[in-house]
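Removed from the display is one protein chain of the complex; every other protein chain stays in position.
Now for chain A:
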Amino acid sequence: MAFISSGYNPEKPMENRITDIGPREYKEFLPPIIEKNFGKWVYHEIVEPGMLMHKAESGDEVYTVRCGGARLMSVTHIREICDIADKFCDGHLRFTTRNNIEFMVDSLEKAQELKKYLNDQKFSGGSHKYPVGGTGAGVTNIVHTQGWVHCHTPATDASGTVKATMDTVFDEFQNMRLPAPVRISMACCLNMCGAVHCSDIAILGIHRKPPMVDHKVLDNICEVPLAVAACPTGAIRPTKVEIDGKSYKTVAVKEERCMFCGNCYTMCPAMPLSDKEGDGVALMVGGKISNRITKPAFSKVVVPFIPNEPPRWPTMTKVIKQILDAYAEDARKYERLGDWANRIGWERFFEKCGLEFTEHLIDDFRDPAYYTWRQTTQFKF
C-alpha cells in the first residue's frame, strides 16, 4: 500500500489549490432527448409499475424505468449500473430524490426489455439488484440515514431497519393499489435527518435513558454552556463534583426533566446515552409534503416505543404492515394516510390499526401542546 500522490504538495498546501468551483453543470449530463425537449413536456403516463412515459410538444416520447436502490452502495454496484446505462441508455441515468435509480430510453419496446433485464438481476444472496417499481399509488423507497454504519448519535440502525421494512412491503413497491402514495422514512435519532417529520409512515430511533456524565473529562472536552443550551427542556445545569478528593467542573442532569433527545451528547462527547435495552424506535404517521388537496402536515407519534430487534426488527415491521393494511382497506381514493386519519378521527385510527394509545402520545412540550388536546365535544365512542 505505497502512498501515491495526486499531485498535491503538502509542503505548499495552498499552491495550485482550486476552490469554489461548485458542482458540474447539470446540462453536461442530460440525455439528448431530455436536452432537446427541456421545458417542453406536455403530459406523462405511468405505463405500468416502475415505468413512466413523458410526451413532448415535439411528439418525442421518453420512457423512464425506475428501480429501487439501497442508497448505501459500492462502486462495484455503481459500475454495474453504468454498464446497464451504457447498454440500454447511451450512457445516461439519474437518481431520484428518494434514491431510486432511473434509466431513460426512447421507446416502449426498449423500456420493456430494460425492465425485464433489471428485474432479472440478483445479488448472490438472492435479493434483487434493481427491482423495478416505485411509481404511482404504492410504496416507494425509504428515505433514510446513517445508523450504525457511520453515525455517533443513533438509537437504531438505518440500513437494517430499511431493508427489513422494504422486504415486508415489497409487493407495494412493485404495485400501485393503494389509495395514494405512501412515503416511508427513517431516521436513527431525533435530529431527523431526512423526512421523518413529514412522511406518511416514519421510523424514528429513540432513547429512553438519560445521558451518563463522564465527570472527569467533561470540562476538558466540552463547552459547558453549549451543553446547557443544548437541552430543550432545561434539564442540564453547570455544577462541580468531587471525585477521589479532586474537584471537577461538570454538569448535572435533572433526570425527571430529561426526555432523552441526545442533543447534549451531540454538543458534548462526555454525555453518551446509547443503550441496548433503552434504545429502540418510535413510529409516526400522517405527514405529507405536497399541497395536493390538503396542506403539508407533520407526522404524529402513534407508537411510542418498539425495541430494537436486529437484524430484522420483526415487531416493527409487523406494526408497519398493520398500519399500511388498515389504511389500504379503509381510505378513499387519493386520500393520504394523514388525510384518512383526520377524516375518521384519531380515536378511530387507533382502533382500526389495532394500536394501543398510551400517555406517551399526548403532547407535553411547551405551549403548543395545548393545541393538540381536544377542545370540543366532538369525538367518537
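Definition applied: a contact is a pair of C-beta atoms (placed from the backbone, for glycine too) under 8 Å apart; a residue touches a chain by one contact, two chains touch by 3 or more; residues count from 1.
The rule is short, and it goes like this: contacts and distances are computed from a predicted model.
Between the listed names "nitrile hydratase", "Carbon-monoxide dehydrogenase large subunit", "Dissimilatory sulfite reductase alpha subunit" or "Monovalent cation/H+ antiporter subunit A", the UniProt record for the complex's undisplayed chain reads "Dissimilatory sulfite reductase alpha subunit". Listed residues A:Lys115, A:Lys163 or A:His215: the one in touch with the omitted chain is A:Lys163. When the whole complex is considered, the residue among A:Val105, A:Ala195 or A:Leu355 that touches the unshown chain is A:Ala195.
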